[in-house]
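With one protein chain removed, the remaining protein chains of the complex are shown where they sit.
Then we have chain A:
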Amino acid sequence: MIITLIRTEFARLTSSRIGIAALVALMTVPLVYGGLYLWGNQDPYNRLDEVPAALVVADTGATDTDGNAVNYGQDAAETLLDGGDFGWVEVSAAEAKAGITDGTYDFGLTFPADFSTDLVSASGDNATKATLDLTTSDTNSYLSTTLAERAAEAVRVNIAAQLGEEAAGTLLGALDEVRTGLVKADDGAVQLADGAASASAGATELASGAASAATGAASLSTGIDSLSTGAARLSSGLGQLDAQATALPTGTASLSTGATSVADGLTSASAGGAALVTPSTQAAQLSAAVAAESAAAFADGLVTPEESQSIQTKLGQLAQLTAGVSGGVSDLAPGLAQLSAGAGQVAAGAATLNSQAPTLAAAVHSAATGAGTLASGASSAASGASDLAAGTATLSTGATDLSTGIATLASGSSELSTSLGDAVDQIPGSTAAERAKAAAAIASPVTVEKDALTAAQNYGGGLAPFFISLAAWIGIYALFLLVRPLSKRALTAVRRPIRTTLAGWLTPALLGALQMVGLFALVRYGLGLEVANPVAMVGFMVFVSITFAAIVLALNVWLGSVGQFIGLILMVVQLVTAGGTFPWQTLPAPLAFIHQALPMSHAVDGIRQLMYGGSLDATLATIWPLLAWLVVSLLVSVLGALKQGRFRVLRDLRPSPIGA
């Protein structure tokens, strides 16, 4: 029944020449739409040289730091004219303005008079930014303004890179010289550090020696001080001695005389002593006679006992005395004899002494004089030793300071050496070639490495998924202007809603598939757009088309001409939300939601995957929503057929207010 119904529908569509013409015309709608659009926009960027653009070079040039005359504006302009990215025409400022205003030129780029001057100023003290004037007018085309901005930016980047490379080259050269100097300085610092270390050791020794010297000098000073004092005393003693010694000869003479007198006297004394012995013996005999008379007196009682006693005692004492004198005299006698002899010797000695005394006196005088000289010399020495002690103390302090200072110097120079070494490490050594390379890298430090996982061939290739999807919808929409959604005869005759629906769907689906194959052939072979996965792409396009057919069928089944009209509305909505041009994420939230929901978005995504060579998963991810639309739409259509197969409603039976 399905095939018969489809055949009948085809027979109906082709039952007249005008019918065939209409079918052919509608079948070509998507081809014309998609094909023409993609042809027109296939590669507009390659035809930008057709876009007229004014180029004004007012740059008066400048002199760079090396004294060369430069004109960056003129150079850049020549590059642009040679490059032919746009239809550049070099004109005057006035012509450019007039031309952009009246549309002769889409936009204009001006290198102002001080362009080079400003650029050169970058290496001077008073750097001024150079300006590139871009004049656009959106009345000439909004997109050409966007393109102009890109062109101006490209010029800016090129000039900036060129100048930056020169500046960086100079800088790196200077830096290399600095590095050479630093290497030398480092060597010097190493030597300095070594020397300072030796000096430090010496200074330490010096300090310790100076300290010993100071101590010694202090001891010396003290000793000499004592010496001086002693010498002074010696001198003064000798002075006194000298003064006394002067009288010595006289004294010794007197002594000699006296000694002689003593000797004489002693001789006399000795004789006198000997003369005493007899009187003393007589005195003893007299005393004994007195004692016998005193005893007879007592016995006569002439004297009282007490008086007797006293006489007796006194007579005893006298006896004793006399005995003593007698004894002493006898004892004295030898002594005196000896004394006399001695005195004689003394007298002789004194005489000798007396003869020697003048010599002694003279000698003492000499000594006194010498001691005075010694004392004065010792005093001078003491003062000198004191100065020496003070000086060596100062020396010691200074030597210590010197030692400390030299130690600091040593550590400092070591640090200097290390730092210089580090600094040298920080500045890598480079050859002129390496510096040139580095300068280029500094001038343009970032380049974009394009790693395109998939790539559209050109602008046309980029738009193709969108326009193919749109063409698929338009094609189906157009087909339903001719194709009957459901066979009314079938609905009336039999209750077979599924078959009736499938027949109603397959007719436009087959025609839609044909459209897609035609469109694919046109896009791939007519326009030469590259397709990564052609077989799958044709299949997917057909799938998209038959899905759209089911959707428009469901709308027609339930809403008739109104549904067909809604198909048109849906196309307009999807035109906006499918994300064919801008990324769909840029859509406002409600439209972004619609993007996710409506089928064309997924159709666009799927064709992108297959055309540019995306992943299978991503392609499948676009198939599921479309499949859901397809199945749901068919079910809805079947339900519609089921309902209409039971009871018709007047609205379906009467001509629609929309269309015919």
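Everything that follows uses one rule, which is that contacts are C-beta pairs under 8 Å (C-beta built on N, C-alpha and C of every residue); 3 or more make two chains touch, one makes a residue touch a chain; residues count from 1.
By definition in this document, contacts and distances are computed from a predicted model.
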Hidden subunit of the complex - UniProt protein name among "ABC transporter ATP-binding protein", "Lipopolysaccharide export system protein LptA", "Acyl-CoA desaturase" or "ABC transmembrane type-1 domain-containing protein": "ABC transporter ATP-binding protein"
Touching residue (missing chain; options A:Ala452, A:Val535, A:Val572 or A:Leu650): A:Leu650
Among A:Thr4, A:Ser366 or A:Thr581, residue touching the chain not depicted: A:Thr4
Touch list for chain A against the chain that is not drawn: 1, 4-5, 7-8, 11-12, 15-16, 19, 488-495, 646-648, 650, 653-654
